[in-house]
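With one protein chain removed, the remaining protein chains of the complex are shown where they sit.
Take a look at chain A:
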Amino acid sequence: MHVETLPFTSNPCRSPRMKTLDNPSDPLLHDRLIEAIALRRDREAFAALFAYFAPRLKAWLIKSGATPGAAEDFAQDAMLTVWRKADLFDSSKARAATWIFTIARNRRLDMLRRDARPLPTPEIELAGEDVRRPDELLSMSQDADRVRDALSRLSPDHVEVLRLAFFMDSSHSEIAKHLDLPLGTVKSRIRNAMTKLRLILAPSEEAAR
């Protein structure tokens, strides 16, 4: 399985970047890979996507406190879900990274569930259909560039504390320990970061709150 030589450029007119993986973090490329899985069950495309995202998913779970083994199992499961649900991906609604993040986020909720008591009713989904579990999120921001741009305008402190809030478990005391800061400082820093982000992304909503 050679990730470097992808034969799925059967439609090369879409983007010249399709031809190689010289820039594997190219978001457009990732969108095309997911679409190739959806359209043709393209295994090479899946391998390329796996090579890029599985190590990042693993890193995320390790940061949130999982063992490397459990983190890798999680990455495997999340990528299998990507394979299954590729036809639900809509590049006009979300970037590949956001979509995969959301799939992984839902799987993470599943893991929390498994530790909880068994359900009286079975857990549920029809293969191949866009059936969302009630607390699952699959649709996303219209404009990911907006978000990327907003992040670039936050201070490094704010970005760091938001990143930790996403990738460590939600407990702010853990984040405080990690940063070696008082809990109150961390709480207000997260709040300030969120306020700033809101002001950049949705100034009118902020005014309405």
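The criterion applied here is as follows: a residue touches a chain if its C-beta (ideal position, glycine included) is under 8 Å from a C-beta of that chain, and two chains touch if they have at least 3 such contacts; residues count from 1.
As a working rule, contacts and distances are computed from a predicted model.
Among the names given as "Transcriptional regulator", "STAS domain-containing protein", "Dihydroorotate dehydrogenase" or "Branched-chain amino acid ABC transporter permease", UniProt records the absent chain under the name "Transcriptional regulator". Touching the chain that is not shown, out of A:36, A:176 or A:197: A:197 (per the contact rule at the top).
Only one residue from A:34, A:54 or A:176 touches the chain missing from this view: A:54. Within the entire complex, the positions of chain A that touch the omitted partner chain are 1, 25, 27, 43, 46-47, 50-51, 53-60, 62, 68, 71-72, 75-76, 79-80, 83-84, 94-95, 97-102, 104-106, 108-109, 112-113, 115-117, 119-128, 131, 133-135, 137, 139-141, 144, 146-148, 151, 162-163, 165-167, 169-170, 172, 187, 190-191, 194-195, 197-198, 201-202, 205, 208-209.
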